[in-house]
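Up next is subunit A:
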Amino acid sequence: MAEGLSVRLRQRAPIPLEVALEVAPGELLALVGPSGSGKSSVLRAIAGLLRPREGRIACAGETWLDAGAGLSLPPQRRRVGFVFQHYALFPHMSALDNVAAALGHWPQAGRAARAREWLARVHLAGLEERKPVRLSGGQQQRVAVARALAGEPRALLLDEPFSAVDQVTRRKLYRELAELRRTLPIPQILVTHDLDEAALLADRIAVLHHGRTLQTGPPAELLARPASPLVARLLDQRNLFEGTVLGHEPERTWIAWAGRRLEARPAPGFAPGARVAWLIPEAQVRLLRRDPPGGRRPRDNVVTGTVVEMLALGGRVQVTLAPDGRAEAPPIAFSVAAHIIGREGIAPGAELRLSLLAAGLHLMPPEPA
Partner candidate 1 sequence: MDWQALRLSIALASWTLAALLPLGLLLARLLAYRRFRGQGWVEALLALPLVLPPTVIGFYLLEGFGAASGFGRAWEALFGHRLVFTFEGLVLASILVNVPFAVQPMQRAFEAIPREVREAAACCGMGRWRIVTRIELPLAWPGILTALVLVFAHTLGEFGVVLMVGGSIPGETRTIAIAIYDRVQAFDDAAAGRMSALLLAISLVTIAASYALTRRLGRRDG
Partner candidate 2 sequence: MIARLSATLLAAMLLFTAAPARADPPPPVAAASDLKFALEEAAAQFEHDTGKAVKLVFGSSGNFARQIEQGAPFELLLSADEGYVLALAGKGLMRDQGVLYAIGRIALFAPHGSPLDPAAGLDALRGVLARGQLTRFAIANPEHAPYGRAAVEALRHAGLWDAVQPRLVLGENATQAAQYAASGSTEGGIVPYSLALSTNFRDRGRYALLPAEWHAPLRQRMALTRGAGPTARAFYDWLQQPAARAIFARHGFELPEAGAR
């Protein structure tokens, strides 16, 4: 990965960091984690705005930081494009001058024209002379993106660039960023606390917690196979339970949970009798129809229970089900399209049958007690 961005950071204070990231050219890595997890510090360290105690950062074959060797290039020589959370536009300069400010490497005479091109690329033609205060939030963000890219950076760093705009603008900006990215041959890192945003935009996600990168992988994989219950929780997975391994078959692993026997993806690493954490992503919970068309087919892991809570969110409804039987079984969450609610007669107190798809049932080491 000589052409990409490679980041290793380690320090205890002032902010604990233990970070390992690799981003390939053209790839967008989303760095997610709760506030205070050190996301911005990682970006700042990559940009050279913060100097960690230990670490190595290299990009495009050039070493930016080698703390052991006492090497740390200043931000000016790392040439990163940085979009700050509140954009950090130069308030006394026009949009054009803001972009031109990043064109120090460009011949003086051509800067204005070049800056104009960049503003046009982010759909701001005609607003060149506006000062930042006279631009909307979305327009300011576009100026910031244009300014970050105008310097022909070797990496693009985006620090919560969508958090300060309304939702409608945000969707538009998502599409614009995706569009811009298609021709962007450099590593990109997006810091966000919005998981949907990360899953939508990123090629891979890195989960950060207390300054540590816990797991990195494509969004779907991270959601389906978190490395630990902590990662699952940080990714907002709610159907997280604990059970006991019963035994393994070649195609499946059996676990015991709340007096039931559940079939899981094969996980031969866990010894029979061992305590395990298990996860069933909401997308892997099926609602079984009261009168299924056609014959009954055998179903995985059928759980019956009572609806305890319903919450409509957009076109979908979040349903919480309390499994029947022993009282200690914790509730299971799933969501269904709004039109299913009436057809299946789902209402608080209603009896439902769910199937937890065995292919989605993921086993993890339990959390330390």
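Inclusion criterion for the candidates: all candidates are chains of the complex that A comes from, given by their letters.
Quick note on the criterion: contacts are C-beta pairs under 8 Å (C-beta built on N, C-alpha and C of every residue); 3 or more make two chains touch, one makes a residue touch a chain; residues count from 1.
Since this is a predicted model, take the numbers as computed values, not measurements.
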Candidate touching subunit A in this complex, from 1 or 2: 1
Candidate 1-touching residues of subunit A, taken from the complex the two chains share: 44, 47-49, 74-76, 79-82, 84-86, 88-92, 101-102, 104-105, 131, 133-134, 147-148, 151
